[in-house]
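With one protein chain held back, the other chains of the complex are shown just where they sit.
Up next is chain A:
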């Protein structure tokens, strides 16, 4: 089963775009539900993105790429 990891709609206030500053796991790594996987920066504030469930992670949006709320940044194969 493939699950998308999207930027949560309520991660920050307003509709400002953000940028992925760091992936904290490697592409193709096995992650557990709740693991911190990425950081997104919006106007000098950093927000954390966690794995919604366990599985093998495939990165869709690389570091330094611009993301909006709802953007799919990775997929999980479980």
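Everything below uses one rule, namely that contacts are C-beta pairs under 8 Å (C-beta built on N, C-alpha and C of every residue); 3 or more make two chains touch, one makes a residue touch a chain; residues count from 1.
FYI, contacts and distances are computed from a predicted model.
Engineer: UniProt names the one chain left off this complex as which of "Cytochrome c-type biogenesis protein CcmF", "Oligopeptide transport system permease protein", "ABC transporter ATP-binding protein" or "Alpha-ketoacid dehydrogenase subunit beta"?
Structural biologist: "Alpha-ketoacid dehydrogenase subunit beta"
Engineer: Considering the whole complex rather than only what is displayed, give the residues of chain A touching the chain that is not shown.
Structural biologist: Residues touching the hidden chain, for chain A, are 19, 21-26, 29-31, 35, 39, 41, 44, 46, 63-64.
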